[in-house]
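My questions all concern the structure below.
The complex is shown incomplete by one protein chain, all other protein chains being positioned as in the whole.
Letters A, B and C mark the chains as written, and numbering starts fresh at 1 in each.
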Amino acid sequence: MNLDFTPDEERFRAEVRSFLKARLPARIADKVRTGKRLHKKDHEEWHAILHERGWLASHWPPEYGGPGWTTAQAHIFDEEVSLAFAPRVIPFGVSMLGPVLIKFGTSAQKQHWLPRILDGTDWWCQGYSEPGAGSDLASLKTSAVRQGDHYLVNGQKTWTTLAQYADMIFCLVRTSAEGKKQAGISFLLIDMKSPGVEVRPIITLEGEHEVNEIFFTDVRVPVENLVGEENMGWTYAKYLLTYERTSEARVGAATASLAFLKQIAQTEEKGGRPLAEDPLFAARIARVEIDLENMKTTNLRVLAGSGSSAAPLELSAMLKIRGTEIRQELASLARIALGPYAQPFVSEALDEEFQGSRIGPDYAGGLAAHYFNERKLSIFAGSNEVQREIITKVSLEL
Amino acid sequence: MNLDFTPDEERFRAEVRSFLKARLPARIADKVRTGKRLHKKDHEEWHAILHERGWLASHWPPEYGGPGWTTAQAHIFDEEVSLAFAPRVIPFGVSMLGPVLIKFGTSAQKQHWLPRILDGTDWWCQGYSEPGAGSDLASLKTSAVRQGDHYLVNGQKTWTTLAQYADMIFCLVRTSAEGKKQAGISFLLIDMKSPGVEVRPIITLEGEHEVNEIFFTDVRVPVENLVGEENMGWTYAKYLLTYERTSEARVGAATASLAFLKQIAQTEEKGGRPLAEDPLFAARIARVEIDLENMKTTNLRVLAGSGSSAAPLELSAMLKIRGTEIRQELASLARIALGPYAQPFVSEALDEEFQGSRIGPDYAGGLAAHYFNERKLSIFAGSNEVQREIITKVSLEL
Amino acid sequence: MDFHHSAERSMLAETFGRFLQKRYPVEVRHEISASAIGWSPAHWAELAELGVLCGLVSETAGGFGGSGFDIAAIFEQLGRAMAVEPFLGTLMATRTLAMVGGHDGLIGDVLGGASILAFAHEESASRYDLTNIAAHARRDGDAWLLNGGKAVVPQLEAADDIIVSARIAGMKGERAGIGLFLVKRAAPGVVVEGYPLIDGGRAGELQLVDTPGLLLTDDAHPVLEDVVAAGIVALSWEAVGIMDMIKATTLDYLRTRHQFGVPIGKFQALQHRMATVALEIEQARSAAINAANALQGDRAKRERSVSAAKYTIGRAGTLVAEEAIQLHGGMGMTWELPVSHFAKRLVMIGHQLGDEDHHLARFIRFGQAA
Partner (left out) sequence: MDFHHSAERSMLAETFGRFLQKRYPVEVRHEISASAIGWSPAHWAELAELGVLCGLVSETAGGFGGSGFDIAAIFEQLGRAMAVEPFLGTLMATRTLAMVGGHDGLIGDVLGGASILAFAHEESASRYDLTNIAAHARRDGDAWLLNGGKAVVPQLEAADDIIVSARIAGMKGERAGIGLFLVKRAAPGVVVEGYPLIDGGRAGELQLVDTPGLLLTDDAHPVLEDVVAAGIVALSWEAVGIMDMIKATTLDYLRTRHQFGVPIGKFQALQHRMATVALEIEQARSAAINAANALQGDRAKRERSVSAAKYTIGRAGTLVAEEAIQLHGGMGMTWELPVSHFAKRLVMIGHQLGDEDHHLARFIRFGQAA
């Protein structure tokens, strides 16, 4: 056994660092670090920089434009971009649809869509959840009825992240009502500008517009936008979910949050000493820090074991659970660290254009909102209850 | 609202204290305090002392020999005997069978059995659980078939506490296989000296003999030993379980354990200071202390609300859960406080006759064994999972 | 022992509760919260007329309440309605005035709704420690001039007068040498900066530069302790009111939301977690009862009980809020459902007058002293 990185891997880390130093715009990193709102153009700017360097689609095979990294390299890259406060690459095109197209798409689909993902032509969003099908995803009702050279799509999707920016959506739709509910599902790519597509915002508890409802009314979708075979969409979705969950460990992001928390705890005072030296608060930080260090190794075991980022279902479910718990705990501790200044929330102050005075320490403005927003982590992307079901069924065989 | 005791109640407390000072044998209190084994004769001695004073059956109506206390008095009494390290009165006769007989027994049964409970003629044990019917108590199989003036009993009971000392056992037996499984159960009193009764010890994880299996093979039980009506035993058992659970809050016992734990934490040292001053350990103690103080009030609310020790099912289930969790946590902290000296376990040293040298501090000998033994609290007397089911069904209506 | 409110107190609570249900439903509450001033003078005037405010003040000082259980009965209702009006400041300020004596006129104005007071003690660096304040006051002839800042003062902009603590002697951390002053909102050197809170309420930063103030007491520490204890009783019962609402709405959701063909409340894993939530709420209620009961008691018992209560409310409140959101699934994340607002307020109560760790440490200190 050996957990240490090779000299080659350490050289790679240095290369990533100098790239980030040179190319990550300070303005964007600063927004990430201080919890300011990222605009569409911020995401697009960073997306383009990574694409130019060939480092955008870290998990794609080289023949499709991936960098051809080992899992260790991908891990190092993830850690370094997080620590540098780079924005997370919006995952829907690059991390989710891309791998599905590469594995199940026709060559025409690959040739058409993959380059457009890389160069940012299409902003993708994900159409999985429905109002009546949350944890019970397979009970989805949005229907696609084949009519000659197109499908007619009717129904509703919900919790669609950043759909307000999206050009395209990949959807799970019902193409058959026969057999098990998992059996009649297909995987369809839909143009958001099609007539009959309507996006309505959902305002989340901290007042932000991040997720949406999408209504489909007699939307025509060309049959060539079907991915793989009709009624086989559940298989592709499961493949994608595995991908999604592994990434939900988000080791890099948690590491950056921990560093940020420690900085806050050094700045905040309690009884005339840094809060970081308060025995109870220091213990809280240390507990989550140890949990994170353990999870880093669990994550590496998954990566090393599978040779790719697709992981045995059990461990990826564990990573989803513990990864989100850790990030929620870090958000919670940052909120607690602020004391009374967790309360003020001037929403406009999260915009970079804001000129007014800030209340409390400069890092305080969005931390309570962030804490509340992060409650979603254990709900979305397969709730942690669903993950426990997976562990139960797949591994415990109960 | 008013949580304070009246001057009369405080006078009563003083009276209890002076009684305990005068009559509780120091030898017995010392054994309880230091976790030594209590023998049958120790229990009998204390039982007789309480009976002589008329304070044995604190919840019985005066006409049957109870003291006629208010709930506040019973509460005060419970607290004081615990703090004085009196042994807990073995509950099977006094606290469990007694109330059932008083409510459901014939006058012949009351006249015969109640005085014998009070004067200690009969040591009772409880025959509820069976190997195949633990949490699912109503699925019990031990059968009683009516044959003229007696029942013929066959089957097996388990987890029968102190059956090795018992003269009598009250049993739930199946008298009918028809209808719902709860419908065919009867409540029977069985002489342990009857032919066909066999007691086999179960050794628990710390090596003690406290519980037993009991086998019934063609045991003849006179029909006059049926309590109440045939096939109505489930009703009586539920009545009794409510009684049992309320008492499982064991506020007095927990208060005494907390005081003992604090004493240990003052004696043990960490980094040259009392362990009690270590911030993390102090926080552990304080958390359970606050939880206990809250539970004391929850318990008083139950007592005040019902006017008797039978409580609304929901709150009594909560008291069972939290009461046992608190006592388990106290046992756990005592174990942790010992450091390396939690490990030695010289079983004979728990006997008062033991003449050998003791390992570590004088309070150390039985604390780890006690911690392991206390794991039973969340399993027996209706496991805490069963209590959560009760809360769900009765109160949450889910 | 008696766990029932007196008939008068029950009647007040019921009247108040009915008023809020009818006149302060959640839509109205959101409107008020989103308004420029962030509270409703109209509702306030009506509540003053109803006599609700008098429940916060003892008879000797012109009210008809002021005991721990009076405060409890009122704030429990406030919690259920998520009311944002300046109740906490009113409680703490009038209680201060009642303790120092000689201000019955002003108390009368406040109880009648003619005047509003804020209570400004916490500062940007004090982190809940009552003695850790930097604002100071100096004599200038017959007058006192105050300098310094106060942080996150609830409904500061609404106040006509502000009660402000400031050092007149001694060092940070010392009990002696703290004064309490009555400062006019319109006095020279007063700068107020108001802002919204994440929980829908409103607060403000106070800056004082050579601001004249009327000395209320030059030995404020015992007053601060008592007044903060009353504030903690209030917040604890506000939290209990919120938790009962959260429990009810979450149970409703569990009974009606279907997944996998059954109400999600049929899933045992959720049932058992909900049972724990219900248990913690009952324990929190007991803690709040203990604190209300001890408010009239001797100092050590009072401080121990309020710290136990605030710790309990902090811990249980976070659990209840987080579990409620989780059990509501995505819906618990939306602005649309009241549960998210209850959850926000409940968690933020943990950031007022001391958090879980602060009060646990305090409980330990008072335990050792006893």
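Following the convention adopted for this analysis, a contact is a pair of C-beta atoms (placed from the backbone, for glycine too) under 8 Å apart; a residue touches a chain by one contact, two chains touch by 3 or more.
Computed from a prediction, not measured in an experiment: that's the story for all the values here.
A.B. asks: Quick one: which of B:Asp78, B:Asp278 or B:Glu314 touches the chain that's been left out?
C.D. replies: With B:Asp78, B:Asp278 or B:Glu314 as choices, the missing chain is touched by B:Asp278.
A.B. asks: Considering the whole complex, which of B:Glu268, B:Asp291 or B:Glu314 touches the chain not shown?
C.D. replies: B:Glu268
A.B. asks: What chain B residues would touch the chain not displayed?
C.D. replies: Against the missing chain, chain B presents residues 129, 132, 134-136, 139, 158-159, 202-207, 268-272, 275, 278, 280-281, 332, 335-336, 338-347, 357, 359-360, 368-369, 371-372, 375-376, 378-380, 383-385, 388.
A.B. asks: Using the document's contact rule, name the residues of chain A that touch the chain not shown here.
C.D. replies: 1-5, 72, 279, 282-283, 286-287, 289-291, 293-298, 300-301, 303-305, 314-315, 318, 321-322, 385, 387-389, 391-392, 395-398
A.B. asks: Tell me where the left-out chain touches chain C, residue by residue.
C.D. replies: 267-269, 271-272
Just so it is clear, only the chains that are shown with their structure count from here on.
A.B. asks: Find the chain most remote from chain A, comparing centres computed as mean CA coordinates.
C.D. replies: B
A.B. asks: Which chain has its C-alpha centre closest to the mean of all protein C-alpha atoms shown?
C.D. replies: Chain nearest the overall C-alpha centroid, as shown: C.
A.B. asks: Quick check: how many Å separate the C-alpha centres of chain A and chain C?
C.D. replies: 38
A.B. asks: What is the distance in Å between the mean C-alpha positions of chain A and chain B?
C.D. replies: 53
A.B. asks: Determine the centre-to-centre distance between chain B and chain C, using the mean Cα coordinates as centres, and give it in whole Å.
C.D. replies: 42
A.B. asks: Hey, what residues on chain B touch two or more of the other chains?
C.D. replies: Residues 279, 283 of chain B touch two or more partner chains.
A.B. asks: Where in chain C do residues touch two or more of the other chains?
C.D. replies: Each of 360-361 in chain C touches at least two other chains.
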